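Of the protein chains in this complex, all but one are displayed in their positions.
After this line comes chain A, so read on.
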Amino acid sequence: MPAKELNNLCMECKDAEFELTVRKRQLCSLCFKRFIAHKVQSRLSVYRAFGLDGPKTQLLLPVSLGVSSSVLLHILNTDRQHRLDNGRPVGYDFKILVIEPSTVAATGVPFDQNYEALQKNFPMHTISRIPFHSIFDYVPEMEGIMKEYGGSKFIDDSTRSNEERLAAFRASISTPTSRTDVDTVLLTRLIVEFAKKSGCESIIWGDSDSRLAAKALAGVAKGRGASLTWQVSDGMSPWGVRFEYPLRDLYKAELLQYESVCAELSDVVIPDQPPSENVLTKNLSIDELMLRYVQNQGAKYPGVMANVARTANKLNPSASDGAPTCALCASLLGNVKGNSGVTVANQAEDNHSSQFCYGCMRSRPDELC
């Protein structure tokens, strides 16, 4: 029955049978991968064009061994391979950085096998692996900043190992929201310093569109609205390294689909922990709450959620030449130019406000809430 067979064909190549449905189109896995890869490459095309006649741009790709960043790596690797095979210019180079997941997550996920699989499946790339507590080596001033930030709740013991000192600092922060917030700030700084030390001009982050929407909403809820211009938008970070989010046009669900048709990734990716069902809202962190919100609403209104990240991406970066910035997260101190609001004045007054931004002050260990 030929008619029936026709119905099962990929809408794009009309050659193979379709395997996946993406954005109401039925595609075979090859065409699906091409569709996803195109969305990513169009975001990075400027780097390619720039590297054709000049020196190649060096990019840093931090890989958490989660789905999104691993898929991004796979896409970039496939593209590179394809270009080299065809004798076409590549345009940019990228290095891979893995911050040891066991030193970040409290649960101590074993990841050695995944890391080995990463090295085995992507042998052409420089892969570096550093623990979270190497932040003391990469950002020497961090020791002092932590002491200042932690206040009376954090007693630093310099005789102990870096690992223990970082653990003590993280433990001094009392709420899940503040802990997640400060962890993100510290990880970002570590990755930025690594990028600078290894000569990378830009960092390409593996945040999916869903993740960016959740980040934007959480950032706003934590008083970090002014920083969205580099935490969610593509743009220059305060450290002089550009941030790019090439997965911004792709939903998390689509990246999961991609992973499912990629044999090379099956050993690399550490699967996401399923969100636990019976957690009281008040025990969640704001980041988790927003992630859940975007997931729940995204099931019904994916476009509306996608639009959140797009809206944030339209904001202008603030003209903050020479304006003082936060010692911890490098966000602007006080208000963005043109904002005459007095929220800052309502904040608890103490001498720390002069060094840390509004958002960081909210996550400080001795902040009451």
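Assume a residue touches a chain if its C-beta (ideal position, glycine included) is under 8 Å from a C-beta of that chain, and two chains touch if they have at least 3 such contacts; residues count from 1.
What we mean here is this: contacts and distances are computed from a predicted model.
Hidden from the displayed complex is a chain whose UniProt protein name, among "Mitochondrial import inner membrane translocase subunit", "Cytoplasmic tRNA 2-thiolation protein 1", "Exosome complex exonuclease RRP44" or "N(6)-L-threonylcarbamoyladenine synthase", is "Cytoplasmic tRNA 2-thiolation protein 1".
Only one of A:86, A:152 or A:316 touches the chain withheld from this view, namely A:316. For the options A:18, A:32 or A:47, the residue in contact with the chain missing from this view is A:47. The chain omitted from view is touched by exactly one of A:217, A:255, A:269 or A:291, namely A:217. Taking the complete complex into account, residues 23-24, 42, 46-47, 49-50, 52, 57, 175, 177, 202, 216-217, 219-226, 228-229, 233-236, 242, 281-282, 284-286, 289, 293, 297, 300-304, 306-308, 310-318, 335-346, 358-359, 362, 368-369 of chain A touch the chain not shown.
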